[in-house]
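Everything below concerns the one structure shown next.
One protein chain omitted, others in place.
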Amino acid sequence: MITFNQVTKQYNGSSTAVKNVDFTVDQGKIVVLLGPSGCGKTTLLRMVNRLESITEGEIIIDNDNSKDLDAIELRRKIGYVIQSNGLFPNMTIEENVMIVPDLLGWSKKKKKERFNYLMKLIGLDAKDYGKRLPQELSGGQQQRIGVVRALAADPPVMLMDEPFGALDPIIREKIQDEFLAIQREVKKTILFVSHDIDEAIKMADKIMLLRDGEIMQYDTPSEMMMHPKNEFVSQFFGKDRAIKSLSLHTVKNLEEVIGLAQMDESIQDTKTINVHQDLRNTLSMLLNQEADQVIVTNDEGGKIGSITIDLVQKYLHFEIKGKMSVSQEG
Amino acid sequence: MEDWVRFLEINAPRILELTIDHAILVSLAIIVALLIGVPLGIYLTTNEYLAGTVLQVASVTLTIPSIALFGVMIPIFSLINQGIGFLPAFVALVLYSQLPIIRNTYTAIKNVNPEMRDAAIGMGMKTHQRLLRVEIPNAMPVIMAGVRTAVVLNIGIGVIAAYIGAGGLGVLITQGISRGDNYLIISGSLAVALLAIIADAILLMIQKRFTAKSLAN
């Protein structure tokens, strides 16, 4: 758990980067710091592991005031991932991943086991990749290594500064999914900086939207889109926030509220979609094919009905727009 | 300080004269080096096999200490009665300039954006048109950087040339040594340093003027 108590950051006594920020990141949750560039999100993140000093206020990490801890010790207990992966070119992948365990003086055997486990998490062969150099890996692979390097010493807290920002969209999505799967297993407390709204909606348990170093709103993604607290928040998520919020709902949710349609057996080459897939992907699938329907399957692969554009629209209307506050649409 | 004023009053014309000699020696060497090095560098981009060898030979040449190269050249040039004086110094400076000029020309032309080259070919430019209008202008900043390296290098090496009677600012320093006169040594070395700095600045200016604005960085 990370608690920010009235945290303020001033540079040279003049410009204020972060103003009286007050919030808590719950154990095992991902909080995404979101906002335009220069809003103070990265500064806020870097104050946690004291790469930036705290001018006023305090940050409590699992009951310890970060100020009372030795900066070096503190950092070794916090995983840190940055956009340009920061892998050291002079070290092999294994050496890179095992830096913090090495600093902590782990035994050779323990390091080896941990390395094998971590590589399994990201689906790379430990033996093959361990000896390679960072430059011999693709951008996506490098970033995966960057992520497991932060996980190496099993820190309870992770800081991620636009970790997937430099990747191309297709690979980014894949790695996001992969990371969420890993997170379900390791349940770290994560502070995640992003400037990408879609990424924030996808990754976050809660989003903190910042402007000029101040909190605009701190809420779950759906609350934020449905009940933006002010003009800035609603504008930031945009007029298409209703469509964006579709990614927070699954076919299953739709089935529970309005039910699926009958399958039209006469339509040829319709695609199938898993019932746990989100509605935004479902909609884009519907829009990108000839047929008017997509067959919905359950986890066992059985066909349980079909979904159409009409159904998505209906769900959008009643379930999402209906619950949104209309006032700020301006 | 007063001593310096008196020294300069007497010696200023001579220092100036030697500076000009020095500048002429280096300039002539650089011009000849350019006439050899740039075409050779361009040709090397079409012949990888030769490029390896030439660059290697040029790089070994540059490691030969100047006084040793002069030492070897005196007997060779004595064969045509030019053992001492301008010619061996001039040839040595041309040789030393080859590596920076050939290497920079070669890498600069090689690194011209292939798409730009394709576009030029696609427009129907002939090889020499392409070289003159596209490749050389784009390679100019890097070639000029090579020239600057060569000039600064040669101004320094030119000092040693005084020992084989080639004149120039080295004369002040060698005389200063034999007479134990620090004024001569210091004025000579400052003149050399200033000459190098000024030459570098002028070349940088030329480089900027002749470089398309979009390539200025």
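Going in written order, the chains are labelled A and B, and every chain counts its residues from 1.
By definition in this document, a contact is a pair of C-beta atoms (placed from the backbone, for glycine too) under 8 Å apart; a residue touches a chain by one contact, two chains touch by 3 or more.
Everything below uses one rule, namely that contacts and distances are computed from a predicted model.
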Note to self: Considering only the chain that is not displayed, what protein name does its UniProt record carry among "BIG2 domain-containing protein", "ABC transporter permease", "3-oxoacyl-[acyl-carrier-protein] synthase 2" or "Succinate dehydrogenase"?
What the structure shows: "ABC transporter permease"
Checklist line | Touching residue (missing chain; options A:S53, A:S84 or A:T272) | finding: A:S84
Next item on the list: Could you tell which one of B:I10, B:I177 or B:I202 touches the chain left off the display?
Entry: B:I177
Note to self: For the chain left out of this view, which of B:S27, B:T53, B:N113 or B:Q129 touches it?
What the structure shows: B:T53
Item checked: Selected from A:V32, A:L159 or A:I215 as touching the chain missing from the view -> A:L159
Margin query: Residue by residue, what part of chain B touches the chain that was omitted?
Written below: 46-50, 52-54, 57, 60, 63-72, 74-76, 78, 83, 152, 155-156, 159-160, 163-164, 170, 173-174, 176-177, 180, 182, 185-186, 188-189, 192-193, 196-197
Margin query: Just checking the interface: what residues of chain A touch the absent partner chain?
Written below: 49, 51, 71-78, 80, 82-84, 86-92, 99-100, 103, 133-135, 149, 159
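The rule is simple: only the chains that are shown with their structure count from here on.
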Notebook entry, point to check: Rounded to the nearest whole Å, what is the centre-to-centre distance of chain A and chain B, using the mean of the C-alpha atoms as each centre?
Noted result: 57
